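Note that one protein chain is taken out, while the other chains of the complex remain in position.
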Amino acid sequence: MARWPIFDPHTHIDPHRPAARHFDEVLGYHYYTELAHSAGMPADRVAPELEPDTRARNLAEYLDRIDSTVQYSWLLEIARTFHRFAHDRITPRTIGELLERADHRQDGEAWDREVWAASRLEAVFLTNEFDDPLEGWDTSAYVPCLRTDDLVLKLHEPRTIERLRAASGVDVQDYAGLRKAIGALFEKFLGRGARACAISLPPDFAPRRATPRRAVTPMRKAIHGMDLRPDEREEIRCAAFWTLAEFCAEFRLPFDLMIGPIRNVYPDGVAGGRDLFDRRVSLHDYRELFNHFREVAFPVSTLSPDAAAELVAYAWIFPNVLPMGHWWYANVPAFIAQDLRARLQALPKVKLLGYYSDAYKLEFIAPKFNMYRRVLADVLAEDAIRGRGWSIDQALDVARMVLLENPRRVFAGSGRAASSPAGI
Amino acid sequence: MARWPIFDPHTHIDPHRPAARHFDEVLGYHYYTELAHSAGMPADRVAPELEPDTRARNLAEYLDRIDSTVQYSWLLEIARTFHRFAHDRITPRTIGELLERADHRQDGEAWDREVWAASRLEAVFLTNEFDDPLEGWDTSAYVPCLRTDDLVLKLHEPRTIERLRAASGVDVQDYAGLRKAIGALFEKFLGRGARACAISLPPDFAPRRATPRRAVTPMRKAIHGMDLRPDEREEIRCAAFWTLAEFCAEFRLPFDLMIGPIRNVYPDGVAGGRDLFDRRVSLHDYRELFNHFREVAFPVSTLSPDAAAELVAYAWIFPNVLPMGHWWYANVPAFIAQDLRARLQALPKVKLLGYYSDAYKLEFIAPKFNMYRRVLADVLAEDAIRGRGWSIDQALDVARMVLLENPRRVFAGSGRAASSPAGI
Partner (left out) sequence: MARWPIFDPHTHIDPHRPAARHFDEVLGYHYYTELAHSAGMPADRVAPELEPDTRARNLAEYLDRIDSTVQYSWLLEIARTFHRFAHDRITPRTIGELLERADHRQDGEAWDREVWAASRLEAVFLTNEFDDPLEGWDTSAYVPCLRTDDLVLKLHEPRTIERLRAASGVDVQDYAGLRKAIGALFEKFLGRGARACAISLPPDFAPRRATPRRAVTPMRKAIHGMDLRPDEREEIRCAAFWTLAEFCAEFRLPFDLMIGPIRNVYPDGVAGGRDLFDRRVSLHDYRELFNHFREVAFPVSTLSPDAAAELVAYAWIFPNVLPMGHWWYANVPAFIAQDLRARLQALPKVKLLGYYSDAYKLEFIAPKFNMYRRVLADVLAEDAIRGRGWSIDQALDVARMVLLENPRRVFAGSGRAASSPAGI
């Protein structure tokens, strides 16, 4: 399994700089800065204005406090695998050697290709802002994906409308203009090979069927930079989200729903380490959406680990709900194992979208997938082979489906004639 | 353990047709139709108006998509055990043979008896609508159980009042009449050997002590088919539910509470595959009920798997709360194992009501109980024998209590003089 190719349907990779050319780009991943900060490191030790070397050395002073974590194990795997780092630990004493070994500033894109090949990557999905020009890379390798958070959650801000006008070429003045502009974005993204639309939604958001009539006035007020009442903001969020879902239906694009995060719960945290959640959330709030858009595949990730069992039930009943990966605070083997066991036991195997890395740099993809593949192998060995008498081949078939065949099929790209949301 | 008799305290078996005479009755179980539908099968492939053979063949085309599930494993166990089906998988190629082997239309009740004996069944509880005539079967084997969902959740519909009048012989015109009618139902059910009252309740229901005074007007409006405000409907639900609990106290009948389902969340699903839940539910809403009816045993099942730990705590404190089985979306080994481990570690062994099949056809009882017994054996082997040094006999004693002795005692039938809700 460790030698299989990797199909990664959700990352934050920058296609212009996919691999890390300095180890600070690895250490700067919020998992390390936030955990070190949580363990006592002042946030300014990793301030953006510092020299990369300084920042890396500063962080290294705190790594012994978090070296028992699974997140740290990805780091060590990167150091050992990609940089032939021979020590057991990354410490203030060994960081210098590691920085040297991991310095690929001279290698440019050759290093990107090396990491790609060594990781056996097949496809890496991006997360592109709606006004990303989408130029300058091979979109069959680095697959565009339309991130729509701003269009829903920040549409009431004048800046968003401006960006939308610029990106779409539509002079948005009202809801009709908004629709036209969003349509133009979809055309552009599809034209550049986009294979998913994605959004992360806070726990207090409950999609409702948009009534353009009701949204007209708040939308116009927003577009013209006027103040909005809370209910008007809510109306805009709902109308914008519903409109996006309509275009996903029209263009047959899967709509990744990442449910749960609340932004900036801890404003003084390090960059990327400020968001949390409220666990009181239910997919029941999404029933109208799932009922209305039968033909749209909704790959769903939930953030609160204790909400995982509910996703199993919703994916069990709704053809268009597909459980996808193990996200962020739930991306810990203890949670993955429990959740994966239930998904494998209770859900159609053709609907399981095993894993995505959520990575910012290519180097993280393999270690994260390796972690998942170990959990998957363990669960299959214990539950399926030992517990239910499957052959090893049977177990491997399911693993291949979960890791490769399902994501390839569900995210096959537009124009496919699928008879069901799972793309079968 | 696999050779022990089975005492099944909750099923939906039809006592007039307990076993499946055609394999379509097995394949038509909503677990298969809903999972196949969820995996891409159009609902009309299993429409009720189709020929049984056609429906079964249609479904067989989709079984490879769900053959990794534990639900499918029950199906295969039925095919192999009851019908000597020798293949590894049920496919469009092998379904014909299976349909033939499983055709017992000529055998009539002999087949019911054969399945009963082969499964070592001891007692199978039914779920009888309140107007079930309760005639025509051996009620010591197929034990009547008064299902009260309609009396609580649909009492505001004129049709329910009509059915109640017909079933009770009481000309219900007001709350006093309702009481009398319900009393008559209890008399009838008890007279026919009923050993439990049962209800499934939505997450937004919170029982409150009924104040007949407050319920009088809404009840009268409902009885006379007048429109009701939401608060009046709520009043009726509460009053009807509380009245049922009062009769359970009077007649010393356990009241099975099945907490969580929301009906028809996915209206276009297959029959039986439309209900889901909202995980935001708490047993704290039931405190007044549990406090008030000290003498009533409440075997409780909760639907959302993540609510399981709360049930452990409530059963730990309230003498009349008994954790019962692992229900529907929680009836998956991954959830059962975690939950069962906690129940066994933290609760009085005399209160655990291990399992029920919830089956519609006799054939399902043994495979489902086998699944549970395997989990129980695993948990006892790991936690109790390996972890805490118990002897095998000690572990088996607890297993016997959980599977047989407790349900037999708690559901012993009326007239027993129990000193506590657990019937000890």
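Each chain gets a letter, A and B, in the order it is written, and its residues are counted from 1.
Just so we're on the same page, a residue touches a chain if its C-beta (ideal position, glycine included) is under 8 Å from a C-beta of that chain, and two chains touch if they have at least 3 such contacts.
Quantities reported herein were computed from a predicted structural model and do not represent experimental measurements.
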Only one of B:A167, B:A184, B:I262 or B:V350 touches the unshown chain, namely B:V350
Given B:E34, B:D150 or B:D306, the correct residue touching the omitted chain is B:D306
Among B:A56, B:A181 or B:A315, the residue in touch with the chain that has been omitted: B:A315
Residue touching the undisplayed chain, where the options are A:G273, A:P323, A:P348 or A:P407: A:G273
Across the whole complex, the chain not displayed is touched by chain A residues 34-40, 65-71, 73, 262, 265-269, 273-280, 304-306, 329-330, 332-335, 338, 374
In chain B, positions touching the absent partner: 280, 282, 284, 287, 290-291, 294, 306-310, 312-319, 338, 341-342, 344-351, 383-384, 387-388, 398, 419-422, 424
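What we mean here is this: only the chains that are shown with their structure count from here on.
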Interchain centroid distance [CA atoms averaged], chain A/chain B, Å: 40
